[in-house]
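A protein chain is absent from this complex, but the other protein chains hold their places.
A, B and C label the chains in the order they appear, each numbered from 1.
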Amino acid sequence: MSHNTFGHLFRVTTWGESHGAAIGCVVDGCPPLIPLSEADIQPWLDRRRPGQSKFTTQRREPDEVRIMSGVYQDADGTQVTTGTPISLVIENVDQRSKDYSEIARSYRPGHADMTYETKYGIRDPRGGGRSSARETAMRVAAGAIARKVVPGLTVRGALVQVGPHAIDRQRWDWTAVGDNPFFCPDPQAAEKWAEYLDGVRKAGSSTGAVIEVVAEGVPAGLGAPIYAKLDQDIASALMSINAVKGVEIGAGFAAAALSGEDNADEMRMGNDGVRFLSNNAGGILGGISTGQPVVARFAVKPTSSILTPRRTVTRDGEEADISTKGRHDPCVGIRAVPVGEAMLAIVIADHYLRHRAQVGG
Amino acid sequence: MSHNTFGHLFRVTTWGESHGAAIGCVVDGCPPLIPLSEADIQPWLDRRRPGQSKFTTQRREPDEVRIMSGVYQDADGTQVTTGTPISLVIENVDQRSKDYSEIARSYRPGHADMTYETKYGIRDPRGGGRSSARETAMRVAAGAIARKVVPGLTVRGALVQVGPHAIDRQRWDWTAVGDNPFFCPDPQAAEKWAEYLDGVRKAGSSTGAVIEVVAEGVPAGLGAPIYAKLDQDIASALMSINAVKGVEIGAGFAAAALSGEDNADEMRMGNDGVRFLSNNAGGILGGISTGQPVVARFAVKPTSSILTPRRTVTRDGEEADISTKGRHDPCVGIRAVPVGEAMLAIVIADHYLRHRAQVGG
Amino acid sequence: MSHNTFGHLFRVTTWGESHGAAIGCVVDGCPPLIPLSEADIQPWLDRRRPGQSKFTTQRREPDEVRIMSGVYQDADGTQVTTGTPISLVIENVDQRSKDYSEIARSYRPGHADMTYETKYGIRDPRGGGRSSARETAMRVAAGAIARKVVPGLTVRGALVQVGPHAIDRQRWDWTAVGDNPFFCPDPQAAEKWAEYLDGVRKAGSSTGAVIEVVAEGVPAGLGAPIYAKLDQDIASALMSINAVKGVEIGAGFAAAALSGEDNADEMRMGNDGVRFLSNNAGGILGGISTGQPVVARFAVKPTSSILTPRRTVTRDGEEADISTKGRHDPCVGIRAVPVGEAMLAIVIADHYLRHRAQVGG
Partner (left out) sequence: MSHNTFGHLFRVTTWGESHGAAIGCVVDGCPPLIPLSEADIQPWLDRRRPGQSKFTTQRREPDEVRIMSGVYQDADGTQVTTGTPISLVIENVDQRSKDYSEIARSYRPGHADMTYETKYGIRDPRGGGRSSARETAMRVAAGAIARKVVPGLTVRGALVQVGPHAIDRQRWDWTAVGDNPFFCPDPQAAEKWAEYLDGVRKAGSSTGAVIEVVAEGVPAGLGAPIYAKLDQDIASALMSINAVKGVEIGAGFAAAALSGEDNADEMRMGNDGVRFLSNNAGGILGGISTGQPVVARFAVKPTSSILTPRRTVTRDGEEADISTKGRHDPCVGIRAVPVGEAMLAIVIADHYLRHRAQVGG
């Protein structure tokens, strides 16, 4: 069972509400003797941190992570994991006092207000409570640990579409990703997006996006058919991110229109073993990694918090209109890039341990 | 952990290889006192059964299911579930003797041959062994039970795209789905597909497809954030089906191009409570069902078994060409319709029980 | 969640009722390439089989096991595990037609009649249905596979007390265990028990017993604190066996009366590493195996089916007397020996895989 836990052998349990005292997670099952300090985690959190450009929410959270347990110095004095649970905590510091009475009363369309209240009979309305994307900070923190579990693993991500504007894949340049506020691998697209998003932001509107995440150095053989397929768990991981409405692997939905001939990833022998001539499979066949890069994409819906009033109802069953003021990302897809990377890393770390259990190594 | 088990409280464990003596599953956690006999399961299996048209594999499997445990007559003499595990078995009868030596030696592109062998050091090559879509018969059988767990639940599915040819959603007619060999809700599209697929089949080629599954009567409140979101588990369920490369909920990937204004599902009061004016959310907000129909789509890649030779390698590291003769579906997406329905039903049944655990009712 | 599944990485799911068509289990997570055929399992089942002496039930079940999936011949033609789920089935052949109306109506003291009916609103009264010890045949079958998972592992068991009569531990002789119908390691005690149990049997009475199980060759390091301690999972495994009322590890309850000085297992260096001078710990410290033999004992209550009438109530709330005729073990503890061995082997195999996941090797 997993309400707030993700993973089976590399297990991440998160807790906390947007405007509570803190948010945190417990990472259980991490192998011992992996060097780990806050300095290994903080840079990944900094990439996701809000308020770094005008295109993300102006909430100012330093997001300073503390390791509360699970590490100790080894014989050389290096701080390493001990095999016991790693507790991470981030204090919430920028909870502006604000009047939440309207949100507490009316259900914002596209938000979880109505469903949380229906399910639980109560909800913490402050900043979205538990359903806030603030929770994803802990995913990024846990993902930083996951990255260290699998030797040779590299996980990267990029924004490939903003609203109706997709990148040109021919111009893909990983080094460009850090040079713009969008994690965009296509510098020309980034310029266009800046202009487009500026308009969206000024209009108090929002837009959706598509993110691509790629894992390289994934050992062949990860994934446990039939119901723990690697792609299945990636789909689960990415769909669990706030606002995600679709996930695809490799060629994805485009594969539906292909012929068997075009879709087949043919094989030849390379210097290091099997060499695939294409990667429509996204690095996974039969739920098991092939050794090729694992490629996944996910679609994020537009931020539901917009200035334009929308028709809604209150928890008392009255009709109302609501608009959402305050600090919001015009495109939550931007900050979903590091979150998607983290979830992919967590899935791969989990399967790395699972594979080791059944097959050894 | 779940290698071959799906679900947490409504749990389905499947076993069996394509050409073994039988395939089967164990359904654990089913509530007691639900009327259940083979007659409740067989019709759903018959919908998925191969050999019903020239567009599906000509393998002739009667797929007769037997309930081996977990039922007993109640006071009225009706056979009902007892709360103990329900074991279902289907004997394999059409395992043609065949020479599997080439498949055993060469890795078919797009198949799980290479990855199973890499992972396990061995594989059963007969008919794809465990990675065969034959396993999905047990999903359909378990799904038939899941449908009975949630009062008022209806789960339906349809093929909405074959190769590059999508239906016209304006012509959607659920009653048409049973009138063509494609589970197609658009009679005109069905005619076009028949012609198209005939060409594909005669060419020994194959094509992909997109399936839409819809659950009506889903109670509001199902889904357990953060890591057991209803949409997350649907994504996991559908991506676990053989050959699936993408999953989306509600507006799905199209949501990426929408504005916040267009994407918002506005609410008014209806006779029976909240009435949504649209369903871009696909019936799920914040991972929890809204009470609207739950809508998901998934993309199936083209069948990897094709007549045209493809370049590959052998397990001994030699380069080779391979073509796949024999009985195959030119479009595995067709028979994926009942499988997708079943998986959706299983997810909903599981969450129905999970909801009942935490919130009661 | 686990209603009918035991283990996490080496997972055993059992199904079936005493008088249904068959009983079976699915073993999931077994590593690949382990030689396995029915001949590896049948001898262990034969040790548990009823009707082998006058001290066990006269029900005649051949208990012939069939492997339905999960094995295939390797390059040498040896049948080995493939890493996919192993389905085992035993047909029930000796379900005597019998009138179950009294049992169906009245709750037998000490049996699960009342609790199953209270919980589920229904139960299969034939031979105890799901609560019958017949289910333990599948534990023994799965245990036979578990024994092959951990290299060098030996698991043995013995009956050490019958009713008030304990063995003399000074006379412990493992080779004697196979020479009497009680799995008794003390030949003199076995003679005494034969006489004692003959009286019990003729009186239509029953008696309890204590079983000791010992695992040798358990690698040091198995067990995952805090909530997957090796001793914790052994306690869970043994307490799950029908009629068990107590479990202890190493010195067990006797440790309560010891001083810290006497209880400490001191250590010296031996030829192969650390050598313990005693084993009050039963081979486990802090929930993790030390490399010493793992020693556990469990107490089985007397068979609840006795000829002497006992006061009870019916499901309709009437008072009644009931006595249980038919074929029963006067001491179910005897046949619990191979079951206890099997459960211990399953726990160790599971932890062997879990250890491999977190720490490698």
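Everything below uses one rule, namely that contacts are C-beta pairs under 8 Å (C-beta built on N, C-alpha and C of every residue); 3 or more make two chains touch, one makes a residue touch a chain.
Computed from a predicted structure; not experimentally measured.
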| item | value |
| --- | --- |
| Selected residue (touches chain absent from view) among C:107, C:182 or C:352 | C:107 |
| Among C:176, C:249, C:334 or C:348, residue touching the chain not depicted | C:249 |
| Residues belonging to subunit B that touch the chain removed from view | 1, 9, 29-32, 83-84, 225, 353-354, 356-361 |
| Subunit A residues touching the omitted chain (full complex) | 1, 3-5, 8-9, 11, 13-17, 20-24, 26, 28-29, 32-33, 66, 68-70, 72, 74, 80, 82-87, 119-124, 129-130 |
| In subunit C, positions touching the absent partner | 1-6, 8-9, 14, 107, 109-112, 114-116, 118-121, 130-131, 135, 161, 163-164, 200, 205-210, 220-221, 223-229, 231-236, 238-240, 242, 244-253, 255-269, 273-274, 277, 280-282, 284-291, 299-306, 308, 310-313, 317-319, 333, 354-355, 358-359 |
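Just so it is clear, only the chains that are shown with their structure count from here on.
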| item | value |
| --- | --- |
| Intercentroid distance (Cα basis), subunit B paired with subunit A, Å | 27 |
| Chain centre separation in whole Å, for subunit C relative to subunit B (CA means) | 38 |
| Centre distance in Å when subunit A and subunit C are each reduced to the mean of their C-alpha atoms | 45 |
| Residues of subunit C engaged with two or more neighbouring chains | 1, 9, 29, 32, 83-84 |
